[in-house]
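Note that this complex is displayed minus one protein chain, with the remaining chains in position.
Chains here go by letter, A, B and C, matching the order in which they are written, and residues are numbered from 1 within each.
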């Protein structure tokens, strides 16, 4: 989240998807001086031709055009308003509409879609042969750090007892997808997950490592969905200058751990 | 803490220092099938010629002789009852008595002394030219993992706010040495440390990483001082087969993080 | 937060003050079916004649007129749009403008002003001779429950070690007023308070009770300032039918503890 030097042109960003998380991400990008938000592409016609910063009540001079897929194809959009990076918070079908035309133009793709199917991921890998392609089903820095740190600890002490406690608001159904991801990464049964549902808890994940005579806890607490925006900015900064290829949060974090 | 295969002879261990922590460490080594406790060397004449397992009420067939420095020099001891590893929980002067004779015989040195001065550390480095020499001022696995994981996170996000909360029993004087070590490793002022003193809390260290929209906490809770014994066993296992040189907990943990 | 039976008319509420907390409180009252928000009184002319629910984007049929003190006196307002309860989130001067005319009309006063001076509190006590008058410098249910529960525990074990940890966002200056209030209630020095400042932490207060062989922790975590609205609703429900007098959160909570 350091700012690029003034002489360098800011990377231009296009955002696909403008739901609750998309809006929070747009707000973070608008307020980050290292990137310029060119446009937001969404299916709905609502808000068309308004500007993101005006709609969100954020001060900014960036274009931030709100554009509907009803009147514009991704190819037209990329030609008229070129960007360096596309950030995808839409749905699993998004990549099928803009993926090819983005790869053709060498636009970096950062996808934060949680529920891709195998065929979607296969497409991502094909695009990765031509452009920098990144995917993370949970793009917050904190959760990905936890994942990496937890895997390292399990490698150090494979015999340690590991349990997961996740807490969310009363209405959240099913086990947290992030908790399931953590359990899978650690090759643990889902039964290690304890799900607490109460009131308005935004989101908390705690990984408990039980040693015979000591306990280590790795804890992540969400405050608001703007955290996804910070994750996007971190990823975009770390992908800069990288060659075409498929990247994950783990591949980005690895070098930081390797050279302590 | 995996057990060596039966065909391989167990590494023989000598323990220098038999205070409260030394006793807890001896108890853990006696109960670990991968090592054999040959003797304990201490200054006091008390308990001389008794056996550690009998004194501690632990079942074991290992020799575990309790020997006083009053009647035996380290050289005599190493000749009469050779060991592969010396573990030092005595005081800063210990290394000056057994260091040379251990290095001559290629005995691995694992020192857990907290308060070495510069000249002591210089000696360790000289010994490291001839034998495997390890030093950690806090030899629990959990605390060292926390240190490493925290340094990695700070490298990832150098701008993040970091605060430390340490909790100990009412009578503990001054700021926790481990908390100071954590602060120093992270290049933070000591003012980031909050010291809570209440009742019989054994020991808790929490590193709080404050992001704008999320919080990460790394927490270590001590249950009992046997944790030092488990740390020693982990270190001894990881030093096996290594060439002469100076090792720290960080150099042992690094490879686990590097190849996630 | 139980809903009154349909036959009973809803208590009518007037809100004085429409800053960030005032807005959150208005939002909670609008969504609570047990009360009707008649008006909001504020100094600014901005938003005058708009409706609270329309401004906040909340569905509601309640009047919720936004009225400025520039054009209307409290007496005129209470005559034209009578209410049963006035809720004060303005500033310490508010009570001096509406207090007398509210007391004359038997309107319940619920004040959540943090920084009253002695003369303001004296006025509250005079008003309490004629109408139900309530004051709490922190009107969340959770914090007040903590205060009460902590005082009880200290009475049970006066010798227990008590420490307070409060965590807030990086920019928060000084020690948390709520933490100071807790320390004062427990007759402890301010030195027992540990203040952690990091990132975007909304607000956390933890009271640690250290016993020789066990630890009790009372923890309050704020999620958002709507918590003040829920506190107001709780207080309003519990003051219903009470005789004129001066009430605090403690006097409201006491009966719940006394008859377990």
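Convention: a residue touches a chain if its C-beta (ideal position, glycine included) is under 8 Å from a C-beta of that chain, and two chains touch if they have at least 3 such contacts.
What you see is a predicted model, and the numbers here were worked out from it, not measured in a lab.
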May I ask which residue of C:52, C:127 or C:218 touches the chain that does not appear here? C:218
Looking at the whole complex, which of C:13, C:67, C:86 or C:146 touches the chain that is not displayed? C:146
Of A:163, A:185 or A:224, which sits in contact with the chain we cannot see? A:163
Tell me where the left-out chain touches chain A, residue by residue. 160-163, 165, 167, 169-170, 194-201, 208-215
Since one chain has been left out of the picture, which residues of chain B touch it in the full complex? 199-202, 223-224
Across the whole complex, the chain not displayed is touched by chain C residues 1-2, 140-142, 145-146, 148-149, 151-153, 155-157, 159, 209, 211-227, 229-230, 234, 250, 253-254, 256-258, 260
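In the analysis below, only the chains that are shown with their structure count from here on.
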Could you name all chains that are in contact with chain B and with chain C at the same time? A
Chain A-chain B contact: same residues or different, taking over half shared as same? same
At what distance in angstrom does the C-alpha mean of chain C lie from that of chain B? 52
Can you pull out the residues of chain B that are in contact with at least two other chains? 209, 211-215
